[in-house]
Structures are given as C-alpha cells and as structure tokens.
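Every protein chain except one is present and positioned as in the full complex.
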Amino acid sequence: MDFTEFLYGGDYNPEQWLGEPEILEKDIEMMKKAHVNTVTLGVFSWSFLEPEEGRYEFDWLEKIVNRLYENGISTILATPSGARPHWLADKYPEVLRVNEKREKMIFGGRHNHCFTSPVYREKTAAIDAALAGRFDANPAVRLWHVSNEYGGDCHCPRCQEAFRAFLKEKYGTIDALNKAWNSAFWSHIYDSFDQVESPSSLGEESIMGLVLDWKRFVTYETRDFMRNEIRALRDAGAVKPCTINMMQHFKDLDYRKFAADLDIISWDNYPSWLETTPADEGFRAGMQHDMMRSMKKAPFLMMESTPSMTNWQDVSRIMKPGMLFMQSFQAVAHGSESVFYFQWRASLGGDEKFHGAVVDHTGSDQTRVFREASEVGSGLEEIKELAGTQVVSRTAVIYDMENEWAIAASRGPRNQGMHYEETVLKSYKALRSMGLNVDVLDEDASLDGYKLVSAPMLYMLKEGFADKIRAFVQNGGIFISTYHTGLADENDKCFAGTVPNGLTDVFGIERTEIDALNDWEENKVSSLTSDLPGRYTCTELCELVRTCGAEVLAVYGSDFYKGMPVLTRNRFGKGWAYYLAANVDDEFYYDLFDKITRTVGGIRKIKLPAGLSVMTRTGADADYLIFQNFTGEETYLPVDYNKLDVVYGGASPLTPYGAMVLRVPFSRPKKGGFPNLS
Amino acid sequence: MDFTEFLYGGDYNPEQWLGEPEILEKDIEMMKKAHVNTVTLGVFSWSFLEPEEGRYEFDWLEKIVNRLYENGISTILATPSGARPHWLADKYPEVLRVNEKREKMIFGGRHNHCFTSPVYREKTAAIDAALAGRFDANPAVRLWHVSNEYGGDCHCPRCQEAFRAFLKEKYGTIDALNKAWNSAFWSHIYDSFDQVESPSSLGEESIMGLVLDWKRFVTYETRDFMRNEIRALRDAGAVKPCTINMMQHFKDLDYRKFAADLDIISWDNYPSWLETTPADEGFRAGMQHDMMRSMKKAPFLMMESTPSMTNWQDVSRIMKPGMLFMQSFQAVAHGSESVFYFQWRASLGGDEKFHGAVVDHTGSDQTRVFREASEVGSGLEEIKELAGTQVVSRTAVIYDMENEWAIAASRGPRNQGMHYEETVLKSYKALRSMGLNVDVLDEDASLDGYKLVSAPMLYMLKEGFADKIRAFVQNGGIFISTYHTGLADENDKCFAGTVPNGLTDVFGIERTEIDALNDWEENKVSSLTSDLPGRYTCTELCELVRTCGAEVLAVYGSDFYKGMPVLTRNRFGKGWAYYLAANVDDEFYYDLFDKITRTVGGIRKIKLPAGLSVMTRTGADADYLIFQNFTGEETYLPVDYNKLDVVYGGASPLTPYGAMVLRVPFSRPKKGGFPNLS
Partner (left out) sequence: MDFTEFLYGGDYNPEQWLGEPEILEKDIEMMKKAHVNTVTLGVFSWSFLEPEEGRYEFDWLEKIVNRLYENGISTILATPSGARPHWLADKYPEVLRVNEKREKMIFGGRHNHCFTSPVYREKTAAIDAALAGRFDANPAVRLWHVSNEYGGDCHCPRCQEAFRAFLKEKYGTIDALNKAWNSAFWSHIYDSFDQVESPSSLGEESIMGLVLDWKRFVTYETRDFMRNEIRALRDAGAVKPCTINMMQHFKDLDYRKFAADLDIISWDNYPSWLETTPADEGFRAGMQHDMMRSMKKAPFLMMESTPSMTNWQDVSRIMKPGMLFMQSFQAVAHGSESVFYFQWRASLGGDEKFHGAVVDHTGSDQTRVFREASEVGSGLEEIKELAGTQVVSRTAVIYDMENEWAIAASRGPRNQGMHYEETVLKSYKALRSMGLNVDVLDEDASLDGYKLVSAPMLYMLKEGFADKIRAFVQNGGIFISTYHTGLADENDKCFAGTVPNGLTDVFGIERTEIDALNDWEENKVSSLTSDLPGRYTCTELCELVRTCGAEVLAVYGSDFYKGMPVLTRNRFGKGWAYYLAANVDDEFYYDLFDKITRTVGGIRKIKLPAGLSVMTRTGADADYLIFQNFTGEETYLPVDYNKLDVVYGGASPLTPYGAMVLRVPFSRPKKGGFPNLS
C-alpha cells in the first residue's frame, strides 16, 4: 500500500444504532472535528448482514460507507467471521469448538469457531464473496480486514483428523514421528498416525514434540482458514489489499507464518502504561511494534488502541493528559501508517461497554478524551510528510515463537518462569536506549545487512540457523548469545554433544551445567574489565560454561561457581561472538551494549536521557528523527535542534509525553557515515 | 408474631441418637439448665420421616416434640427439603442439579436440588402437607422453618425452559430482549427465545443482561419453589407462621424478594470475630442484622449462630469469654426476638462434627461454652421487657443486591475488586459510630421518614429511584452519593447522556471519567473546609467530576486531577445532596457524617468511645438503649446511667464484651426532641 497521509480513525459499529439515524450524522460531524479519515466497519456485523441463512442485507452498510465517504472518511471493511450469528451455530453445531477436555462449547462469546469445519469455511467464504462483490469496487473502501483477532484451538474430531494429516505430511512414516518425538521414552511409541490425539489434560501432555506440532498445526490450520477467506475475496474479484489484526504479546499463533499472505501487517496495541512506568512500558510496546514491522520489513498499521483505557485489565487506569499523543506518535515512530482506536463510539451494553472510546456514553465532544484525540488527528496531519517512509535497522534481536513454545513446554530448569520474552527485551532496551532502530526477527529471518544481532536463550536451534550465525560472525557481525542456547532441535529433541550445538567454536565456550535460582536468590557478577564498571547481579538462571578459546570478561561472584565465566567474548573470523552465561540485570546489558556498539561501524548512537526515545524513519531524501518523552517530567533534547528542520514540536525541553520530529536531509554533512547532528 | 419473651435455643438433630433415648432426657435436663425455651427440629430428617417413598414415620418426631413441650420447650419445625433421601435421587434423577458446565451432579451434599423439577416439588409438597397435618395444631409448634438455607442454581433442560418462559414473560418479544441486552454488540442477536441458554463458562458470559436476568430467574424460581412449600403447608391447614433462614453476606439470591411471602424474617449469623477486631466485625454483623430487619421493618429471628466456633472458616478461632454474650445481645439490640444456635448437641461424625455446639462431644454441662450459654439464657430473661419492641431508624444506607450483581458482572473499571458492600459499610460505620439506628434498604424501598440516606456506588439506577432521590432531597432530606452512581439501567445498559443519570441537577455535578488505581496506589484528599480537618487518602477508584452548581468541599491532592473535586455539596430544594467522587478512608467518612448530622434535626447522636456500640429499641412507652462493649478492655459509658432505669448491667466501665441496657420512658424530659440523657 502507498501512503500519502496517516490513516486516522478506528473501529466503528453503527449497527448498534440503526434505529437512530441521527447518531450517524452526529458521528460524522464529530469525526471531521477530530480529523478522522478512516473507520473500520463490519467487524461484528454478521447478524445484520445475513439475518437468516442466505439472505444478505447489505444496504444499510453501503449507505453508511457512502455517507462517510461523502464526508471524506474512507472505510476498512471487515469480514464478519469473528462472531457468527446464532442461527448458524444452531443449524450447524459443528462450527462450535470442542475444548482440550473434549467438551463441546455452547454458543456465546466470539473468536471461537472451529477452523476446520467445512460448513464454517463455506459460510464465511460465501458472505466474504458477497461483500467483495458489493464493496471492493467502492472507492470508499481502502482495505479488507479479514476476520478479527484470530486465535484459540479446537479439538473436535474433524480437527483431530486434520492434525493427523498434517503430521503424515510432515513425517511421512510413523517411525519418523516416533524418532522425532523420542516417544520411546515412557514407552509411548505410536503404531500409526490414527493413534495421535491432540494434547489434553485428560491425556497426553508429556511429549513435547506432540505439544509443539499441535501448536504448529493450529497456526497452519488458522492460516488455512484465513487463506480460505482471502481466496473467497479474490475469487469474487476483490483487488484491495488484505490484512488481519494481530494481538500484542500473543503466543498461541506464530504470526510470522501469516505474513506472506497479507498485503500489510496490522495489530492491536494495548500497553499498560501505568502498571510500571510509561518509559518501561514504552520499550515493551516498542518491541511489539518492531516485531510487527519486521515481519515484512515494511510499514504497518496500528489497527486498534484505546483512546483512554481498557476494561479487561485487572485495573483500568486512565491515561494522563498527553499519553494518548505519546502512544499514537510512538506507533508512527516505529513504522505505523495509522493510528486507529477501538473504538469510535462506546457501546451502551455488552462486554466492552466500559472500554475506552473517542465518543463516550455522554456523546459529547467536550470530553478530555475527545479533545486529546482531536489533537492527535491534527498532529498526524502536521507530520504528513513522514507517511510512507521506512524504518531501517542495522541491529536486531531474535524473538522466535517456536522457541518460546519449546521453552514453555519443556519441564526444567525453571518451571516457575524462564522469562524468554523478558530476556529478549533486555537486549532490546539496551539497544534502543542508544537511539538505535532495532528489528525483531525469528530464526527464519536473514541476518544479512545487520551489524549486531542479539539472540538470547535460543534454546531451540532450528536447522540452518547455526550456519547463519556462523556466517554472520565470520563476515564481521557482532553476535550476542546467552545461557540456554542451542540445546534442542525443532522437535525439542536435545542434541547429543556439546552445547551450544554446532557453535562452540564460534563462541569459544562449552556449556556444562545450568543452575536455577529461587526467586529470592541472586548471584553477584564481577567484572574483569573497566568497560563494565558497575556492580551487577544476576538472577534466575546461571549457566556454568568452560571456555575453549574465548576471553572471559566477567565472572560469578559467589556460590561454588564463583570465578566461572558470566561473560565471554570470542574472535571468530572478522566478527565477535559474545556469550552471557547468566540472566544479568539491565545495567549490565546497558554497559555491555554501550561498549560493544562503540566498536561497530555503520550505526549511529545518541546519548539519550532516561525516558527519552528516538526512532528514525527514512524517506526518499531525508531521515526523520522522532524524539519522544516517555516521562511525566520535562526532558531536554540531547541534540541542537535549532540547526535542523523541525517538522513537529520545536521547543526543548519536551513537555511531558511530548514529541519533536526533526528532518535530516541526506544532503547534510556527515560524520562517521551519518549526518552530523551536533 | 407477638413476642413476650426472647426465644432461646437452637438446631437440635435428635434423629442421630434415636437408638439412645437417654440422650434426649439428658438434653432436656441440660436445656432447662441453660434456660432454653425453643428448639428447631427436622431440618435434615427426611430419611427418617419418609424412609421409603410414601411411607411416613412421624411418631418418633412427635414423641420428641411432646416430650420437649412437657418440659417447657417449644419447637420450630422444619420442612426437610434441604437434603433429600437417597432413594428419591435414585428413583428420580431429575431432582439432582446440572451445573453451569452442564455436568449432572451425583447424589451427595445438601442444598442442591433442582428447584424446577416437578417431582421434587411434588415430593416436598407431599411431606410438607403431611407434617402440617400432623404438627401444625400441636401447641408445641411455634413456627414453620421452610427448608434450609436456599441457594445455588441448576442448569438442567427443565430450568432452561423455565428461564425462557421467565424471559418471554418479562420481555414479550425477542426484539425487546435484544434491545434491552444490547445483543447487537458482537453480533449476538437472538432470533427467538428458544436460543437462550443460561450463562456458562462453556458458552455465553459476555452479555450482562443475560447474566443479570439469570440471577433474577434463580431468585424467582427459588422463591417459587418456596411458595410451593408454603402453599402445601397452608393447603393442609397450617396456620402457624412461616420463615426461611437466610445466609450472611449471601449474594446469590435477592432475599428481599422473599420477604413478602414470609411471616417473619430469620437468618444465620456467623461473624469472624477475631479475623480483624470484634469492633470492626461488629459493624459488619450489625449491618447484616439491620438489612434483615429492614426487609419487613419488623423484629426478626437470629435462626443460627455458633456458641463457640465454626468449622468451615479457614481458621476456626474460639470466642473469648464474654464474646458469646456480646454476639447474642447484639442480635437483640438490632431487633432479633431470638438467640438460636447451630447447634445444641454436636454430631459425632459428618461434615460439621467440629462445628461449635452448646453440648460438645463430652456431653458435659461443665464446659465453658455451656456455662456461657446458660448465662446468655439467663440474661435474655432479665431483659424480657424488650421482647416485641421495635427498632426505629431515621437514617438509612442503600445496599441493593441487583446493583451488587451488576457491578460484579460488568468488566471494568476495576476487575480486581470494586468492593461495593465494603463501601456501603463505610457509611454504615460512620452513622453507627454516632449512636444512630440505621436501616439497610434497596432501591425498591421508600425513603419516606428518613432524615439522611447514604447510597454509595448506585451504579444501576432502576426506574423510579432517581425520582425518589429527587423528591427526598427536595423535601429536606440529606442524600449522599458516591462515584460510580447512575450509569446503567436495570439491564446494565448504560444511559446515553450525563451521569449520574437524571440527577446532575440534584447533585450539581457531572461525571466525566473514572480512574482505577492499582492496589499499591493512593491519592491524597485536600480539604477546603475546617469541618474536615484531617489528612485523608483515597484508593481504588477516583472519579473526575465537573461541578454544575455544587460547592466543592475537598479536592484531590495529586495526579493530573489534583484540585478536582473529591467532595461536593449541593442545595436542592429544602435538602442537601452530597457527592463523594473517590473511595475515601474511614476517617473522612466519619468526619463528614459527623459534620452532616450536626445540621439534621430529628436524630440523636451520642459521642461514643471506640468499640462501644449503642442501639435503641422502642417499646410502647419507653426507649431502650442497649450499650455494648465490643472490645476486650473495660469501657466507660458516655452517659450518666445513675439517673436512668437500668434494665441490665449496671456498672460502668462495661466489662470486656459486656452490655448495659437502659430504659428511657417517653415521659422523661426532652432536649432537642429527645429524652435528655445527661
């Protein structure tokens, strides 16, 4: 998709007010006031679009689409498969899921249909095709929003059959499956594929290969269901781009497997800004943004966010003044081409009636939320020239979903919490604290073009990835690994031999044991180099490694492994391979990455005060630096912006949660390969 | 019922000792020693009363009833439906419940029959009628105790049908239901009543209207079952009064809906005296007593209490010496005409064998419990003249069960705990700390006759109640509301427009937003008036309101809403309407109510030391002040009792957990409309 402006708007569910046409007119008036240019329609409209089997009623929708468009507001049109009508479940019970305890679900909720059901595929394809036929050519429609937040699994007999077929396709013979799953352990040998049942708390949960393949199957089958919907749209002649809205921190699906089928990535962003601090949460949200962008290495859409608060968290804090702006500009800074809300107008009843909305139950435009949302809309217009620009990263972290699954499925060494994602976040935070753009990749990604890659806890080393690491370092890259790396293959079968498997020469170390600490325990880290001058601690996981070539930069300060390596560095080819044997604290990561990046060419670091963030978007002839203040205090910009083009903002210190956008033309004098900001 | 003495005794289950007739004689001897005049029989006797279908064996019971009566001990006779015989469940499995996961229950436990089952209704009616025929005319029998602690729900197909009929009756058309439930959200439109299923974790839980109506149906159907039992008694000629024993802090049924069918209210009182402090728990128990009394604005019965300890709490602390007296006299102080225990004699086996009893497993009358119970019995005889007197309140708090359900069912703003009942308790404590009698009402109640009403968190504003508030204030009443008031109608559909709905002119404020704090957070409250001189805090919920006429008396001390109102006051008609925007601490409530009540005519305040309670019962020609010491320390009476008639006690300071009862004749000189106590 090409973007010449930022899309601004959100989910709109006018079918709730069909009997009150004045609401639509009021909404249009308010949307214009708030600078809205796009809304999403139809997400949960099936009951209205097909009130009884085969009878489509699209007129009401078309009227709304057109009326909006007349007022300059485009539509993203959803397919309605996220929640089926009652009659469909009544007539075809097969569309309802069976849970892992083999209990048949009753109608209710949403996002809970059997992905395998031929009937559900047929019925969704039919209405999708009808919608495509009626709406795709409408100039108001920008994009197809396929279904809503795909997720969950179904254990019905049809899904069991599909799972067996999936396994047969993957393994060919049952012997191959037995070997891959090491089912000889506990005498769990399968005699045939017919014996395979999905994991269940009433049955098998002790075969990790089964657990992993089930998760892969669920991703496969969900994607197949999505393809069925997209195919229906295309076969009916639709030419507009397609997306699905993904979820934050969602671990049931391997989203990256969906990317190739989509024209653009979009996702739903719900940070808990006030659970810790906005600055901390900003890193977490930022890493999600970057993961979404990295899937296609292209701009994406923030399809949902709340304009004020959620209603599903334990405690729904409202955002302080300015935080909505901060949240919205952060999306853009990381590569989003949109700021969308769930939701435009709050429903008066139902599960989410207390979820934030631009227009609350009073219907007033005099609310703080409406005012702040209007300011966001106007801000997006001010930075319009950034639309369509790219985010280019020379550093990356690896966060691999199948590795996440494998770590979670395995028992030991720390069932109380391995904290894989949190550990990746430590590297991410350190890099971003230096002002660097960071990509978030998985093991399927290419490492070409990166200067530095950090890949913590790469427990599952999939075929080929060790070679990529080897080549990357050989050719001059800097690679950082940690404890719990290179233990198992893609079916969670451990490698026989030294660990990290196939990489001991690259890192110059060998793992021997791993100690898991209780939550109340820690170890000290003693630095052997003035580059790491702090007093550091480590917690949770302490690996014992012996060196075979690497230089030791830091060691344990206590326990029987006092003096054994915590950090090593190894020269391999033209590059460097670092190995962190323990779960060290944020300070250690920060000091380490600060030191490492000093030696790296081709990346630019900025010394940022705490809570200040910078992202760089790159256009046709200029870089744009988006500085954001994630604190409630005024914060000074670390560069002299007076010498630069100010696209947005223009006063230092930045106001709480405020931003400044600078334009740095490619033509500007360079220093060390980069435009000289000072 | 007329009471000329207090009923004293408790549950007695002699069917456990039918083979040991000497036990009965021993019990009678001990009952007399303990001043017992009434026992409850038959609560769990069905297996003995109808050992096989249709064969009634009542002789053993009649013998016991008569033998007790010969010794001056009356009987409250229970219908046996609380626990059915084994043969009944075997022959008619329909009497067993189906749970919300649609699992059929197996025989066991108690209080778990299907309330809809025609068979269960028929069988209970038959035995009830037989009991009535045999026992109602017996002068020994004072009262019918219908079933036992009704509760729970059943999701069997019969109950589903009854639920659908209930909805059809309520809504008429399915469109009306869809509108009321806002089922358009998430496309959950019902096409017909046949599609409705009760809420289930396997199905629908996201429609609040469904959740609320299911709870209403369960109340309706349980009451209908109760009516079926009462009708059976009456049709068989019974003329004695009927009651059911309600439970403390029980939120599954809306008990007030049962009141009209009952001749007298009774309930089971099990405070946790030593979980916090007896003084604190005294307020909680007191509010329950007052809620029970307020249902019919008439004296009630405390049908159960423990003479020593329970066995179902996490930790069963025993009462300290004097606390049994305190608990028993508290009941009387709040309007009870009885002190009854569960149980007279401890069972030797079964679920409750370690529950406290007047006669423990040793069978001795030399135990501390027996001695203290005897003293209670003798104390009740000393204050006999209070029997039949009334409790008259000029202040009230609103605690509405449907509002409780609605707050619990809705998601947001604080799923971690909205604490409705606890919030009502704050008002209650403040009023009672000033020596005021307090009624506990719901939204169906009339506000006539009250001087001051506090109604915290009246989230669900049912039709008509806003008008009652308006009229109450208009006519000179003082009304206190808080945050989270007036948001939704009786089906939990939010009002479109300003909040509190229909009352913004009464309070002179409008709600704009609500912030939910994490458990570890608080805000400060800054007072703008010398009437509130303390340093106060608020927690959990902070509403942001703007005034439209009200005077601001206190404001937030921090966060971005620093300076916005926490407490406002508005003159409306002849009265005052206060609005508390945040969940302030006890001290704030105390100071606020202390100030407010200074301006109110027609109520009498007493300056009470901490832990001292006073309740007033009113007889034909005198008031009775019951002072009670809820602390383990000696506490001085704040009035000069030497000038008054002492009915019980007579020395100040009061002993730990002790009491004094004073008689104030109407003829006594008055001061400010009240008898002059000083």
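Order of writing sets the chain letters: A and B. Residues in each chain are counted from 1.
Rule of thumb we're sticking to: contacts are C-beta pairs under 8 Å (C-beta built on N, C-alpha and C of every residue); 3 or more make two chains touch, one makes a residue touch a chain.
All of these numbers come straight from a predicted model, not from anything done at the bench.
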Contact residue for the chain not shown (choose from B:Q16, B:N415, B:T618 or B:S652): B:Q16
Touching residue (missing chain; options A:P14, A:G42, A:G108 or A:G209): A:G209
Contact residue for the chain not shown (choose from A:Y69, A:Y190, A:F250 or A:Y590): A:Y190
Contacts of chain B with the absent chain, listed as residue ranges: 13, 15-16, 44-48, 51-52, 80, 83-87, 90, 99, 103-110, 274-275, 308-318, 320-321, 346-355, 361-363, 367-369
Residues belonging to chain A that touch the chain removed from view: 101-102, 181-191, 195, 197, 200, 202-209, 410-416, 487, 491-499, 512-519, 559-560
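By definition in this document, only the chains that are shown with their structure count from here on.
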Intercentroid distance (Cα basis), chain B paired with chain A, Å: 50
